[in-house]
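Can you keep this structure in mind? I'll have questions shortly.
Heads up, one of the protein chains got dropped from this complex, but the rest are sitting where they should.
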Amino acid sequence: MPKKTVNYNQVELMASVAAKLLEDNKSVLVGTGLPVLAAMLAQQSNAPNILIMYEAGGVGSQASVVPVSVGESRTFYHGIAASSMHDVMSALQGGFVDYGFLGAAQIDMYGNINTTVIGDYDTPKVRLPGSGGANDAGSLCFKTIILMKQDIKRFVKKLDFLTTPGYLTGPGAREKAGLPKNTGPYRVISQLGVYGFDSDTKKMMLLSTHPNVSIEEIKENCSFELTIPVNVETSEEPTDQELKILRQIDPMKIVIGK
Amino acid sequence: MPKKTVNYNQVELMASVAAKLLEDNKSVLVGTGLPVLAAMLAQQSNAPNILIMYEAGGVGSQASVVPVSVGESRTFYHGIAASSMHDVMSALQGGFVDYGFLGAAQIDMYGNINTTVIGDYDTPKVRLPGSGGANDAGSLCFKTIILMKQDIKRFVKKLDFLTTPGYLTGPGAREKAGLPKNTGPYRVISQLGVYGFDSDTKKMMLLSTHPNVSIEEIKENCSFELTIPVNVETSEEPTDQELKILRQIDPMKIVIGK
Amino acid sequence: MSKVEIIEEGKGQLVGFRDPDENRRWVLDNKSRTPEDKRMSAQEAVSKFIKPGDYIASGGFGHVRVSMAIIYEIIRQKKQSLIMAGKTAVHDIDLLVAAGCVDKVEVAYSFGHELRGLSNASRRAVQTGKCKVVSEISNAGYQWRFLAGMMGIPFIPSRILLGTDTFKKSSTKIINCPFTNKPLTLIPSCNPDVGIIHVHRCDKYGNAQIDGALIEDFELSHASRRLIVTTEKVTPHRKTRLKPWRTSIPFYYVDAVVEVPYGSHPCQMPMEYFFDEDHISEWLRLSKTDAGVKEYLEKYIYSVNSFDQYLRLIGGQRKLNRLKKMEMTTGWKAEAK
Partner (left out) sequence: MSKVEIIEEGKGQLVGFRDPDENRRWVLDNKSRTPEDKRMSAQEAVSKFIKPGDYIASGGFGHVRVSMAIIYEIIRQKKQSLIMAGKTAVHDIDLLVAAGCVDKVEVAYSFGHELRGLSNASRRAVQTGKCKVVSEISNAGYQWRFLAGMMGIPFIPSRILLGTDTFKKSSTKIINCPFTNKPLTLIPSCNPDVGIIHVHRCDKYGNAQIDGALIEDFELSHASRRLIVTTEKVTPHRKTRLKPWRTSIPFYYVDAVVEVPYGSHPCQMPMEYFFDEDHISEWLRLSKTDAGVKEYLEKYIYSVNSFDQYLRLIGGQRKLNRLKKMEMTTGWKAEAK
């Protein structure tokens, strides 16, 4: 692969990789931050008809600048609806939402995620915000995409707390628990690579490493046994055009700069 | 009682009697026809702050002419809300509605009513419209007032079909069935008299006879055993002012003329 | 831990119910999230989306905001064996039963014309067994069937129907509540095969605005598998985006957009035009006999090609202007929003 001057940061790379995963003419529920950035990039590049939904009621926004909060006025700016959580959560549960874009503090081999607590629940080392809409998206969207930082304390064997369901304990576990059919984590995107889930074992599987990241590095930053297929691609770098769009969407670098 | 020239019809009398039952500053769910007429009369006479609610979403209408349907635009004309059945039915179930005003084809001793079928259910003599919102109002409003024509085929020992709950089989039966506490039929108004329900037996009890109606006549037009207390009042006649209002509210006599 | 059990089950037929997983699958396979131009004629919408055996539900309430243009078209195309939601259905269901299109009904309120009396034709059909009432429910019951359908859950708990024959003939179940231990009615969800709704304005993709009370059309539109929207006016998409808070039905619920001015006639369109009492009376008079029903259907539906032609028959623009004026005496106009 021809080397290119690295003129982007990890957030920009992750946003660009995530945006490319979104198919046009699908719907996506997005959370604050990187998910919004990625969805807006998709809307302005490969998926102009992506339907962006926010849990507070904004649908189909055409805002040109990233909303600071998933409830703020940009979430319905020139949108097709400014309704309510009742409306959007019903659409999720009813099967109208293809993708759910989430962040996470910890993830395990089956794509279960933790955003509630680090350490013991009753005497927490770090109390995190909790589910928010994550459990809802992870339970009800058809395909969940998780965007998160990777290291051995984040890609863990056992979560400190299972906030949002991935494939739970493996094949068939979601359905057995009563979760809607044909749902679950679809991709995980970290600063190191892109992961999917083996269709038989439902275990996390490396799909591509980001430019200049070795498989060794991926393994070193993962506490559980990762499925590594023979063919591992290299993730595409963001194009200049994508970077330009990202910096227009987030001119104050409130997401990119973090 | 001094006799007066009878210058009103049965509908006008019933509307006037019903209107006087409504306390000011209470809420009432009304159905099409006589209930609307009575509630609007109350609004323009003894209960200016009565809050009139329609099941399709109109609340607090100040229409000057009786709506033809409980879903039409007059139900929210200069109202305080034009919302939805979801909103109004929730208010009913949540305990925000004091009175429910219903019509009926048949009633029994416990104030249970039938608006579904005359004759056998599967081979009906007359198929009537069914519950509509009657079961909802009769289940959920605190006090139900039933406005109906009285004769031996309508005040019956046994209903052909129990559409809407009164006191069911007697004291305690509503609660046992799971219906909300402190609810049930409050008054029945026919062209002959006004009825309440004995607080111990929950059986229908004569409260007043309309002008020029004898207790004998009341009994002759009732198939079940009616509780008749020692003191039976005579219903008040509509005043000239009330009649004037009624005829303004229903200028085409779509309710009055029936 | 309180025990929970089923106390009693209604014996009515459960119609329009879908397992939520099955409905999600159907939605995934059949409901497009693509903003496509969905404008088509009433003829096309009905022939494309309504099949024999379908459970259909018509929006509005009583004689208010009913998509009569689609009702007439269903009759014209002689659709058969439809099951209908009698969710305070009056003129629509009366005509559909009279014309032999609908032969099963789940009833909250049907076979009546509210203040105008009982419906002659459909009541006769029920009394002679031509049309079967498959189950009973109430207006709130329907509202909650659609709410559950919209929410993708199998039921909504409630405190209605308890203790009555309406319950016994319903498709609901009574359990004791696991939180309160009191009896509670579970109202099964409903996802109609086809919902039919008339709105004030809608863009070509299906983003629809309703003025005045929504009645139960928010839930019905979101719960319906196929949704035919007829509209007084197709408005530019750009106008949708200027006031997104006015959208009652977003486009991804909508399958057909049919522009039909006066499409609710002879029913009322709130803040647009009044009931046509002359025409409703004509139907109520003719429908007293089977011959009269035939005469009405022949005159106003079968021998007519389009809704425009029908509007000329009922009195044309002059009559429509009068109905507009009558509605305007309420003193406001839809544009006021």
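The chains carry the letters A, B and C, assigned in the order they are written, with residues numbered from 1 in each.
The rule we apply is simple: a residue touches a chain if its C-beta (ideal position, glycine included) is under 8 Å from a C-beta of that chain, and two chains touch if they have at least 3 such contacts.
In this text the structure is predicted, and so the values were computed from the model without any measurement.
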Shown chains that the omitted chain touches within the full complex: A, B, C
Residue in contact with the excluded chain [from A:135, A:208 or A:235]: A:135
Among C:65, C:79, C:159 or C:319, the residue in touch with the chain that has been omitted: C:159
Touching the absent chain when the full complex is considered, from A:75, A:150 or A:221: A:75
Residues of chain A (touch criterion as defined above) contacting the omitted chain: 32-33, 55-58, 63, 68-77, 82-86, 89, 92-93, 112, 116, 121, 123-136, 139-140, 159, 161-165, 168, 173-174, 177-180, 254-255, 258
Where the missing chain touches chain C, by residue: 1-6, 9, 17, 19-21, 151-159, 173, 175, 177-180, 182, 184, 186, 188, 211-213, 242-243, 245-246, 332, 336-337
On chain B, residues whose C-beta touches the chain left out of the figure: 25-27, 49, 51, 58-60, 62, 76, 78-83, 87, 90-96, 98, 140, 142, 180-182
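To be clear about the criterion, only the chains that are shown with their structure count from here on.
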Chain A and chain B: spacing of chain centres that average the CA atoms, whole Å: 57
Interface hub residues of chain C, defined as touching at least two other chains: none
Junction residues of chain B - those touching two or more other chains: none
